[in-house]
Structures are given as C-alpha cells and as structure tokens.
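For this depiction, one protein chain was excluded, whereas all remaining protein chains were kept in their positions.
For subunit A:
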C-alpha cells in the first residue's frame, strides 16, 4: 500500500515535472515564433536587401571583394505557413497527451474544458507578447476542421438505433430548433424593448438571427461530451442525431434572417419560401450525399487490384459531397452523413481488411485533431476577439438558452410519447435536455455576421453561452448521470447468439405484423432489405460477397477477430478472455455407431488444395525479394487467387483455432501429425487418427510440415485416414486435444511461414 502511494506520488511528481518542462518548452517556442513573426514584418523591408546583396556580389566578382559563403542562413518566410500550422497542431496534440498523463484530471474535467482553458492560456500569452492572436476563421472551420468530425460520426453512425428513433430525432431537430430560435429571439426582443437596458438598437430580425445562431445543438461538443460519459445507446443517438440533423434548420434560418436583416421586413411569402427552402436544403443535401455515396460504393467495387488507394476514395468522395452541398448552400453536414451511411455497407464488403483499418484510424485521427484544434482556437479567439459586454444581454441569453431547451424537450416529449412504443422517461428527458450543448458552429456562424454594430455583443454572448454549456453542463453531466442512475452503455461485445436472435426477431416481428395484417415498421424494413439484396448489392459489391447474408458476414468477422486475438496474445498457451474448458466435443452429439465414414476427396479438390498450399509457400518466400514503395507487403491472405474460397478455408481454420483456445494446454512430448479429413466440400476438420503406436514413427515426418512437401504429407495422411476408419475415435482426451492444438499451429504455420524452420519453434506466432 505504501509502495502504491509512493509510486503514485512519484508518478504525479514526474507528471507535474513533465508538464512544467512541456510548458516551458512551448513558451519558448511561442516566443520564438512571435519574435520571428515580428522579424517577418521587418523582413519585408529586408527583402530588397538580398537583391542588393547580390549586386555587390556581382560587383564583387569584378572588384574581387568576396563575401563569405553563407554556411548557415535564416529564411523563415519560405516555410512560414506550414510551419505555423504544424506548430499549432503539435501544440494541440501535446496538450492532449499531457492531460492523459496527469492521473486525476481527466476524470474530473472533460477534455473539451481543458482544451478551451489551454486555448485561453495560449491566447493570453500571445497577447502578452504583444502579437495579435489568430481567430477561428470561419472558412478554416467550415471547410477544414468540421468535415473530418462529421464524416467520422456519419461513417460510424449506428444505423439500427438511428432509424428506429428517426421520428423522435427529426422532431427534436426540426421542431425543437425552431422553437428554440423563435423563443430566444422573441424573448430577447421583448427584453430589448424594455427601457434602461441600453439595447434599444436591436431590432426584431437581429434578435431572431441571434436566436437562430444560438439555438442549434452542436455535434462537436456533444460528441466530445458523450464520449466520456458512456451513456446508453438510445440517449446518445437521440442527442447526437438531433445535433446532426438540425444543421438544415440552422442553415435555412441563418440565411433567411441574414437576408432579411438587411432588408428589414419579412412578408408571409418570404416565410413560405423559407419553409420550401428548408425542404430543399435538407432533402437536397441528403440527395447529393447519397449520389456521392453510391459513386464511392461503385468505385470500390473495382479496387481489388489497387488496394493501397482504397481509403482515399472514401475520404475524397465524402469531402466532395460536403463541398458540393456547400456550393449550393445545401446542408453540408447532412450530405456528409448521407454519403457515409450510404457508402459504408457496400464499401466494407469490397475493401480489404487493411483498408478498413486504415479508414477507421485515419477518420478517428483526423476528427480527434480537428476537435482538439477547434476547442483550443475557441479559447484563443475568446482572448483575441473584440468584446462588448452587456450584462443584461449575456445573462439573459444564458438563462433563456437553458430554459427554452428544457421547455422544448419536455413539451416535445409529451407529444412524441404518444407515438412512441417505448416511451421516454423523465430521467431520459432530463438528460436529453441537459445534453444540448452549444459549440464552435454557433461561434463561427456568429463570426460570419457582417453587421459590426451588433456583432461584438452577439459574439460575446455566444462565447459566454458556449463556455457555460461546455464548462458547467459538461462537468456536471457525468455526476448527474451517475446520480440519476441512468442506464449506461453495455460494454459487452456482440455475440453470435445475439446476432442470430436479432435477425430472428426481425423476421418474427415482420411475420407477426403480416399475420395482423398491417404494414408496419418491420414490414417496410424487410421490403427495403429484400430490394437491397436483390438489386443494389449486385451492382455495388464485387464478386461472390454480393450474395453473402448478413449473418454469415457477421460470423466471419467475429471469427477473424477471435483469430487475430489469438495471434496477438501469443500462442495458444495463453488463454485470452474466456476461461472455459468447453470445446467442440462437449457439444457434439456422441459419435454415431455407424462410425466415421470418410468420403474420398475428389481429385479436383485435392489438386486445388495442393496448388493453394504450394502457391502460398512460394509467395511468402518471394515476399522479401522485391521492394516497391507503392506495393503493400504481399500478404498470403490477400491475393488474387480465389479469395472467397481461401477466405472460407481460413475461416474454418480460424474457427478451429478459436475452439482450441479453450483447451487447457496440456502439452505432450511428441505431437504426432494430424491428418486432414474432408467431410464436405468446404469444411476442413482436423481429427484424431487414434493410434499411439505410430507416434514415434511420425515424429520423423515432423520436419516435413514446413516444406512444400507438407502437401504430400497431407495426401498420404488422408489415405491413411481411409485405412484407419474403423479405429476407435476417442482416445485419451488430453492427448488428443493438445495434439490437435499443436498440429493446428503447425498446419497454420506452414501456410504462412516464410521458410522452413526445422527446430519447430512452438511459440512462433501464427502470422509471421
């Protein structure tokens, strides 16, 4: 105990020391950058000098007055922009790193708060130096910082809960945001009319514009917050879905009021046009996104020969979708979401496993960087921006935001619950209301305003609201969630039984609805699935996978994950998570008395297997011969030979391995060779050949496994299988299992090993 305390104090001491060092270094860097930038402003006057310096040099050739060759020169201007950008990003990431080193801080304060705080600090330092701190430029924000976050969210959007709650989400997004905007705008205007507040100059349209800006729940802030509190799926998707879908409303309201703020009046026709505009913006955005999504899916069908660039297609098509939507002032966020959602099932069926991992990690990386930068810039902009503090306005804004959100959610839920089957409880309503955070989108929209008179006041109020929601609501939501005992996200991973029963339930409920005779939710979903399977998948998915049912692809993914887990945890000696001694034989029905009739493998099949194994062994040896920057390392599992069949074989093998992972490692001395028994055309079993006498004899044949002659070994052992069929199938169980397990390793190794390893390394990993 004392050691723990001692070590933790040492660690915290070390951490605080690290932080101090980091802070000091950063200060130095910033001072250097600031002074360098000051030099640059002088540098423009220096520029003619180099030109003049050359002249003397020329002249010096003639006058023989040579200047020394500059060994070291300073040219910062050349790399200034990328240098500063990289410096900012580096700072942001170092800060992020720092938070997670300090032990208790990240539990109490959410990361977004810390980042804003850092931004404030940095802004303060820059201002103290005397420089002008950079402001979160709206172009930078909307074109570069926001899309990665939204794409990450949209691509990994959990479709099932989203579509199940779509009605609720839409009501919150559209009606809720409209209510917020008009309520806040209206109340602000009413208060502004009161004498004595000094706000008489604010007219109705400006107030409504302000209301429109401040009313939308921000996806960036919500994401940052909810990631840390691990709330249950329903609440998460409700708040998050709302924050994504309210973009259309925000865009329309913003443009509408901004247009009319200049003109000064709004007619009924304008209001009607506004409504039409809303539908155009949202549906148009979704359409643009869907088109790009289908294009992306279609493109991915043909990428089997150029796997390296597969992730780029996903990123570029999505970004184009966003930009195209922005061109027409449609909702870029909805376009991006639609693109990601549309693309994903087909792209994932087409691309390689490595590309999938790349996409996942790049998206997470970019969105993480973006988020960090956004919050830091928010902090810096707070210090930088021109402020006009008006107590009434600001305090009123904060209060009104909170109140209108609460009222809106409660009121809407009352109506929604009449249509929902699973109603929202009061606790859930509270969390939905409390989780409505405002963030950088509101700030950027406010920054885009052109009316200088009100802009400063609006910006100040917006920043205050953002700070309030992020700091106060952000910090208190976690304890509140615990206090109210709201259901948390269930951590367990999906099991095959759950998947089977989810599908079963889908069909069951569709069937019951058909018996009842009404076309409900399940009926239409079923119709959509059948349409998808019959027509769309054929076009967008390459090869045989277009007909693969979902259950099977789920199962394959699961088995692959288990096999990879097995590999990463070392050999089968170490048991990963489940400590279970149950294996296949415990659940197989007792061997039938008719014995094991082993069918003869067809010649064709044998030939195939032989070719497969031989080709693999050769390829893995060739792997190290040629090197090209644009080629991925040739992986025995991703090649042009019949990928599907190979995949099936691999799946079978991995399944076997995952079964044997549950067997206690009861190692015997001499693992005899197992033979391969082919039961059906596509299943490979390893079975006991049941003869202990031949153990020593077979030891001699052991080294053959690592060579191409392994094929002949299999051949002869399968023949031996046919001979030995009458032997008793069951022997000493431990012997059998450990032998099977080790044999499994050997067989698997012979498929991937780069070279013969005569010593038979027991612990070498599966994929070398």
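Following the convention adopted for this analysis, a residue touches a chain if its C-beta (ideal position, glycine included) is under 8 Å from a C-beta of that chain, and two chains touch if they have at least 3 such contacts; residues count from 1.
Going forward, contacts and distances are computed from a predicted model.
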Checklist outcome for this item: Name check vs UniProt for the chain missing from the figure, options "Trafficking protein particle complex subunit 6B", "Ubiquitin-like-conjugating enzyme ATG10", "Centromere protein I" or "Calcineurin B homologous protein 3", returns "Calcineurin B homologous protein 3"
Next on the checklist: For the chain not shown, which residue from A:268, A:327, A:483 or A:515 touches it across the whole complex?
Outcome noted: A:515
Checklist entry - What residues on subunit A make contact with the chain left out of this view? => result 417, 421-423, 425, 490, 492, 495-498, 500-505, 507-518, 520-523, 526, 530, 544, 547-549, 551-552, 555, 558-559, 578-590, 651-652, 655, 659, 662, 680, 682-683, 733-734, 737
